[in-house]
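Read through the structure below, which is laid out as structure tokens, and then see the notes.
Of the protein chains in this complex, one is absent; all others appear in place.
We call the chains A, B and C, going by the order they appear; numbering starts again at 1 in every chain.
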Amino acid sequence: MSKIVKMPTHPLRLVPALMAAMCALLGVSLAQLPVEPAPNVETLPEKYPSSWLFAHDLAFYALATGRVYIVDPTAKTSDVHGMVDAAAFASFSYSQDRGELYVAETFYTRGMRGDRTDFLTIYDMATLAIAAQVELPGAKRSLSVTQKAALQVTRDGEFLLIYNFTPAASVSIFDLNKRKVVNDIQIPGCSLIYPHGDKGFASFCADGSMIAFDLDENGKPLNEYRTVKFNDIDADPLFMKFATDDDVAYFVSYKGFVQPVRLAGGEPEVLDRMYLGGAVRQTSYGAGARPAGWQVITQDRSGKIYVLMRPDARDGDHKSGGSYVWVFDPKSGRVIREIALTGNSISIEVTGGRNSKLVATNEAMFLDIYDLKSGAHERIIGGWGPANPFALHAVQ
Amino acid sequence: MSKIVKMPTHPLRLVPALMAAMCALLGVSLAQLPVEPAPNVETLPEKYPSSWLFAHDLAFYALATGRVYIVDPTAKTSDVHGMVDAAAFASFSYSQDRGELYVAETFYTRGMRGDRTDFLTIYDMATLAIAAQVELPGAKRSLSVTQKAALQVTRDGEFLLIYNFTPAASVSIFDLNKRKVVNDIQIPGCSLIYPHGDKGFASFCADGSMIAFDLDENGKPLNEYRTVKFNDIDADPLFMKFATDDDVAYFVSYKGFVQPVRLAGGEPEVLDRMYLGGAVRQTSYGAGARPAGWQVITQDRSGKIYVLMRPDARDGDHKSGGSYVWVFDPKSGRVIREIALTGNSISIEVTGGRNSKLVATNEAMFLDIYDLKSGAHERIIGGWGPANPFALHAVQ
Amino acid sequence: MFPLLPIARAASGGVAGDQGNGFDGVAEQQSSNPLDPGDPTSCDYWRYCGIDGFLCACCGGTSHSCPPGTHMSPITWVGTCLNPGDGKRYVISYNDCCGTNSCGRCLCNRNESDKPMVRPQANNDINWCLGSDSVTYNCSTAVIIAHDEG
Partner (left out) sequence: MFPLLPIARAASGGVAGDQGNGFDGVAEQQSSNPLDPGDPTSCDYWRYCGIDGFLCACCGGTSHSCPPGTHMSPITWVGTCLNPGDGKRYVISYNDCCGTNSCGRCLCNRNESDKPMVRPQANNDINWCLGSDSVTYNCSTAVIIAHDEG
């Protein structure tokens, strides 16, 4: 893949064909350890194990240079398998079925300035080579701290949904077969994207309702729905991070209510809210504990909901992180378990496979790896300089 | 300077003309502290005080996003006055006479990839606005850890000299009046740029000699000179950082020799080398102390040479930094003073003005500020995240 | 270790009025106006009750002005903060300064008025440089735009 420098006579050129000459020049011969081939570039499996995780670095100290690290929290060696770039408040998603990673990102022709172009960059999962770079017209892609709801694949795997904010809000429908934007849907006063049915999405709206769309095969709305106003943004707003169990999306509020919404296509169903604090079992903290952090909610493969909790939280602490994870069983409406973290953390995720882990981004921006079964802290993964892995995506 | 978003009816628009409406909407009135104007952007003096310093951040954790901070080491408040971008192993220089900063930098059309373009970016010193962006043809600009000798203004202030390495070595002559490259001079086997005479430059060559050119007003070589071989690259090479006193450039070797070269135009004059260690007076370390670090040498306004020294240095330690600065008087050939640093440091610089400071980049990538007269450690300046301020440029 | 975005206030230490701004290597700036008390280079300065980013006062700007060479964003979010100097609440506009790379100094995150992105005009997770010539984010200001009578 490397291009040979167009300087055929320059002595510095070190390509395999010239190596023998180089060795002769240096008075060397073949050694006991074998000479190693170059170039030599690693590859990855075409589908990633469900024990893996994507750690999306916002790169707050150099926002144009965000990254998504591919992490194996179960690995005894080689805990990071590679990375892809994710520029300027990028958003990230992927499709195991297609073997593709998706990065919606923003470039300037001259680094920090010049002409803006937005791209959807598609990577081959096995090689991390760029399979396609598709320009997203209109320079309207949403730019915010990295979060999953800014870029979502529809449940049928056909469309990638891109959230736009200029501050006019819209959603671009990117057809993953055609690799192009097939429609833009205006969602005035509404924000972010949650999968709805097989081929549709929902958004939160500023009046406290949700809006939802069923889409046809061309990305055009078949139906548009508007729920009742159930999100009390003034008094106790819902975080916009979400967990899912089948077709139910779970949200938590600043004050610790769990709000399920069935997003199965058709009319969204706002289910009964439950109170985390009111249903505590075997927990250290009750009153005063609140969800706090960035990615404050996630799920395991059995449908349990995990919420990052801050003891003695006060107003304004909702992003300050938490040191406990409460495991909530939506079937019983109860907190069934508490996992004590080793320190304050801001984002959580649960990986799959036989060896499931609870992964938490801690204050030092390292990942703490906990055994999901025992809750024991096993190790840390990080050491990536100023990286800010705020968004964690377990491989599904 | 801000562009108004083209969404005249959107309620989020917060421009001064709409502020009254906004206040009415929020039920507010003017306060006791006055309402403050927006937009509001600071400016700087047209010439910078000689107490100021440029701290050039390589940004090793995100190389596309280097920066040059404008620092006042004497300030009780506002120790950083601003910054300019410096992308991808950029090189930096400036002209007080023209009131301009110069950044030679490299961009890709898509962040880390795409088509490469090199630019010389010219900033107005008073506003830090971009005065010109001139493309440098050939994608050949040298990319290395930041250092002064990669970009130099000729002593007459007419030309900016840009070092290129592909690995073919050349120097581009950029006419600062015409704001364009007027000539390229090939310097095969030679590296970096040192001002020579009023309008010329010298370079170090791989055979141990220096090459030098006098230039005409069009940037064409009038004369080319080659010195004897005085740089013993195998046994005791000279660092390529330099100090200057009038038309003499000073270099130090790995083992602690001082090598002056008169670069006054015409035939360069290789002057007698002197041994730092052999002329020690009032120093803590003698044998075993060697120059070590990155910017290991600088000068004050009286022509004294400052060398960053590492006690008990061994082979391979030449970039490991030092904890002492030796002040060398070229007139007497003696080390006349030793300044003990508070810790290991990698780059040094001396600022001017009545209140001169010795500034050292320490291991934590903060600047240690020492009073030049007393040698007392006064304060630290930094807190700039992962920045790597390896090159320090005192304002002259 | 690194100061962080959502919990950067913890790294700043101290409270308004304490000695030091809590940021190693950053010169202090004590206000001389008793009606506007505190240090604009401290995360605890009263106006910053909902800020999220690098403090422009540490970067060549002030609490309410941008560093040279940047552009102040024309649109942003607003919150209210209590001024201990006069006991009154002010409406603060958190204008970002845009067009150059992150300043990198004095990272500060406080969320007293912050609401989720569904109410963008009250949210600090959005890059408010979105309305500027370049969306590249350098630092954040806290501009007094009104007195909150509410």
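In the analysis below, a residue touches a chain if its C-beta (ideal position, glycine included) is under 8 Å from a C-beta of that chain, and two chains touch if they have at least 3 such contacts.
From a predicted model like this one, the values you see are computed outputs, not experimental measurements.
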Chain not shown, its touching partners among those shown: A, B
Hidden partner interface residues of subunit A, rising order: 1-5, 11-15, 19, 22-23, 26-36, 38-44, 65, 67, 70, 75-85, 123, 126-129, 366-367, 379-387
Absent chain, residues of subunit B that touch it: 58, 60-64, 88-89, 106, 108, 111-114, 116, 142-145, 147, 165-167, 190-192, 204-206, 231, 233, 237-240, 293-294, 315-321, 344, 346, 363-365, 386, 388, 390
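By our rule, only the chains that are shown with their structure count from here on.
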By count of C-beta pairs in contact, the leading pair of chains: B-C
Approximate Å spacing (C-alpha centroids) for the pair subunit A, subunit B: 40
Per-residue overlap in subunit B, given as positions that touch at least 2 other chains: 5, 12, 65, 85, 385-386
Subunit C: positions in contact with at least two other chains: 2, 75, 100-102, 104, 107, 120, 131, 133
